[in-house]
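See below for the structure under consideration.
Left out: one protein chain. Kept in place: all the others.
Here the chain labels run A and B in written order, and each chain numbers its own residues starting at 1.
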Amino acid sequence: MAMLYTVNKSPLERNALESCLRHATVGTAILLIEDGVYGAMAQTAFTPALEQALQKLHIYALKPDIEARGIQDKILPGIALVDYGGFVDLVAQHSPVMAWL
Amino acid sequence: MATKKKIMIVNRKAPHGTIYAFESLEMALITAAFDQDVTLAFLDDGVYQLVKNQDTRPIETKNFTRAYRALPDYEIEKIYVERESLNARGLTPADLAVAVEVLDADTLAQRIMQQDVVFSA
Partner (left out) sequence: MKFTVLVNEGPYTHQASDTAFHFTKAALEKGHHVLRVFFYHDGVLNATALSVPPRDDRDVVKRWSTLAQQYQLDLVACIAAAERRGILDSEDAKRHGLEMDNLAPRFRISGLGQLVEAAIQADRVVVFGD
């Protein structure tokens, strides 16, 4: 079964997402939550790294956190948005689940 | 318990500045008491937790880092440290207070994937 990583930090402040991507094997799912959703934005300094990651990983972002931060129109295409129920489904479909804090 | 679970405790934070390293170590020791298949992984700033010669007397906090040396006594034998994290910090295994297995990031990722439970703080 593929694993699920959650990341809750902006990639421009901490290295959690960068480190997470370095430890993501092909097919791993990554869910960006809380400040981690800033990592889902297009046209940031981190966007090229994310575009590259999208080639081999499934990347999701938590929609309530995107809306709370006002970045709903700036999300990179290819990133799937989920609500809290979708978060639960991702956890049920993957194992293990690890939080990159 | 019928089958042992593979439980990994991931340490990515430096000691002393925050309490996460100390309380994660307590979690590791308790987890080991449950006779499960326990692994400790140290990467990113978490590798600083294992540096030898830590002396907390000048900051008047408890020097919990001595307990890392006792991990084998708790039958925690799988202690992984990530090579890239050591290199980025100018450290080698000789700088650490405990005997560890140094793994590259790809191998560590494989080990994470094999777990049933991954705790992090």
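One rule holds in what follows: a residue touches a chain if its C-beta (ideal position, glycine included) is under 8 Å from a C-beta of that chain, and two chains touch if they have at least 3 such contacts.
Quantities reported herein were computed from a predicted structural model and do not represent experimental measurements.
Asker: For the full complex, which residue in B:M27, B:V51 or B:A67 touches the chain that was left out?
Answerer: B:M27
Asker: Pick out the residues on chain A that sit against the missing chain.
Answerer: Per the touch rule, chain A residues meeting the hidden chain are 6, 8, 33-35, 62, 64, 83-85, 87-89, 91-92, 95-99, 101.
Asker: In the full complex, which bits of chain B touch the chain not displayed? Write them out.
Answerer: 1, 5, 7, 19-20, 23, 26-27, 30-31, 33-34, 36, 117-121
Here, only the chains that are shown with their structure count from here on.
Asker: List the residues on chain B that touch chain A in their complex, please.
Answerer: Residue list for chain B touching chain A: 10, 12, 43-44, 84, 105-106, 108-110, 112-113, 115-118, 120-121.
Asker: Within the complex, which stretch of chain A touches chain B?
Answerer: 3, 15-16, 19, 22-25, 28, 95-101
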